[in-house]
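The complex appears here without one of its protein chains, the remainder shown in place.
Let's look at chain A:
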Amino acid sequence: MQQSGRFGAFGGAYVPEILVPALEQLERAYLEARGDPSFAAEFDGLLTTYAGRPTPLTLCRNLTGDPRVKLYLKREDLLHGGAHKTNQALGQGLLARRMGKRRLIAETGAGQHGVATAMIGALLGMPTRIYMGAKDVERQRLNVFRMRLMGAEVVPVTSGSQTLKDALNEALRYWTESYEDTHYLIGTVAGPHPFPTIVRDFQWVIGREARAQILQAEGRLPDAVVACVGGGSNAMGIFSEFIPDKDVALVGVEPAGHGLSTDKHGATLLKGRPGVLHGSETYILQDEQGQVAETHSVSAGLDYPGVGPEHAHLMTSGRATYVAATDDEALDAFQRLSRSEGIIPAFESAHAIAHALKMVAEAAQAGREAVLVVNLSGRGDKDMEQAQRLLDPGRST
């Protein structure tokens, strides 16, 4: 391959040899597309006219309770499809068509990436198959219905923990026999090179818009940019543009589930170790024998034992800081944002809100001025059934 696919010590392409030519073809196609103005024009055009970009940057009016502390939300929840996933599904869909692939496969946890892929499959007229852990099929019934409505085939995966990692294994397996006419539209900044780079680049638009918007709103850069991290694509999307701005703190929020002292969490960077999973050398939640651990999060979209290799590099190099929010903290933030601003966040994004609220409280207590930008990666509609079960069990049917 032309590029090393490494972010410091992390990344690479750890796949069965038979997939190497498919990855090399993808890398070539991507590098060509990146240098082709007509590709950029079609991508940017669809981001505007189909997906609804730019998304706004919203100042929270009530949430911080202190006029010196400003909390802005980058509204990826307002993107067509309801989450940031649409950005990169569009990019990869166009790339797949450019390579002459006829079909798309994808894996999904919360279902947002599956929905985005199903949308793009419908838009581009490509048959689409979505692998999804059987548990997630149950947790995310609405999104499954959405995918099927848009013509995608949803395949429940019953192996292993029946969640996202097993869906990924199954999709990779299927791709080893279908790569000639099928593009595997990996949903996050994980997987073998060149996926982490491609997905990051297609999500970079979030950071470009956010940086320009905050400069316009505040006349300065924010003190911190906060985003939730499962695989880490929304976080990479918004972080990338701010990486050169050394005074802007980059804060990734992992799912602490029932707590970091339990084994029911998905805090890969905070509690994992370097290893190899799904094609990348990265941080992985694993037991003392090297078996990949089953994870837990109230948010199916964060319930993943790996993380994008560039996040591993941002952490070990010290450029970004990673923290965690528990299920309870996320649910609390989910309700607080809903009540105070009339915005219902996805459970994933609620983790970022939960940590941002801690930062707000600290700044307010210290009497400091602060400007924070939180990437509101998706809207909460998909989580309504689960939220109702958790928050209002008496009334759920």
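We adopt the following convention: a residue touches a chain if its C-beta (ideal position, glycine included) is under 8 Å from a C-beta of that chain, and two chains touch if they have at least 3 such contacts; residues count from 1.
Keep in mind that, in the parts below, contacts and distances are computed from a predicted model.
Choosing from "Tryptophan synthase alpha chain", "Transcriptional regulator with XRE-family HTH domain", "Xanthine dehydrogenase family protein molybdopterin-binding subunit" or "MptD family putative ECF transporter S component", the protein name stored in UniProt for the chain missing from the display reads "Tryptophan synthase alpha chain".
Among the residues A:Met147, A:Leu172, A:Ala300 or A:Leu357, only A:Leu172 touches the chain that is left out of the figure.
Touching the chain that is not shown, out of A:Ala33, A:Leu71 or A:Leu277: A:Leu277 (per the contact rule at the top).
When the whole complex is considered, the residue among A:Ser159, A:Thr262, A:Ser317 or A:Gln388 that touches the unshown chain is A:Ser159.
Of the residues in chain A, those that touch the hidden partner chain are 1, 12-21, 159-160, 165-166, 169, 172-173, 176-179, 273-279, 284, 286, 289-292.
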